[in-house]
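With one protein chain held back, the other chains of the complex are shown just where they sit.
Here is subunit A:
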Amino acid sequence: MMDPAEVEFIAEKQMVEIVPNFNFDRVYLISGEIGPFRAGLPVKVPIWMAINLRQRQKCRILVPDWMDVEKLEQAKEDESASRYFTKMPSEHYMAEAQLILSACGEDVPRADEIRTALKDLWDMRMSKLRSSVDTFIKTGGTHARLDHLTLMEMNSVRPLLPHALDQLHRLSTVRFVFSPLVNSSSCFDMHISILYYCFWC
């Protein structure tokens, strides 16, 4: 199990460009060197640092290239044209956008349009994910390839999908190990839990 806040925590490691309004030498973090900071010159820092500096009014965050209405509209078109998941511009596109826009939404032109486009993209991918999960379960698959699915998206079907598959696996082994007579009550229980899972799907 993973908390969405932990997914965000991981996304905060992504680098973003900022324009500092101060001068400072290189900072030697455990996770790597940052800087040097020169007032007015863009520099790459992790998102967690960018947000902190922004809150202290020490920098302006430059929105990543892909966080652009036209590019996101294009991504939406590609997504709807493809049967599979398309590659997202960032592995943490949703969390990153959320973090950056909530830290400095007012600095970003057309922030609302970006938000809407991202939400559309997310919804589109989630419905694709739900229908593939449905097919996957119904065809009784044992494994699936999930390329280009982002961590946040995977997390949204956790623990539901893995647990549903665990239960199915349990059912399939039970059926062949025990006679149905002896085990009828526990089979019944499992059917109930599967119904329960389906309900939540």
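A few comments on the model shown:
One rule holds for everything that comes next: contacts are C-beta pairs under 8 Å (C-beta built on N, C-alpha and C of every residue); 3 or more make two chains touch, one makes a residue touch a chain; residues count from 1.
As a convention for this text, contacts and distances are computed from a predicted model.
Hidden chain, UniProt protein name from the list "alpha-glucosidase", "Transcription initiation factor TFIID subunit 5", "DNA replication complex GINS protein SLD5" or "Ubiquitin-related modifier 1": "DNA replication complex GINS protein SLD5". Residue in contact with the omitted chain (choice from A:Glu33, A:Glu70 or A:Glu106): A:Glu33.
Among A:Thr116, A:Thr135 or A:Thr173, the one in contact with the hidden chain is A:Thr173.
For subunit A, the residues touching the absent chain in the complete assembly are 2, 6, 9, 12, 22, 24, 27-34, 48-49, 52, 56, 142-149, 151, 154, 158, 161-162, 165-166, 169-170, 172-173, 176.
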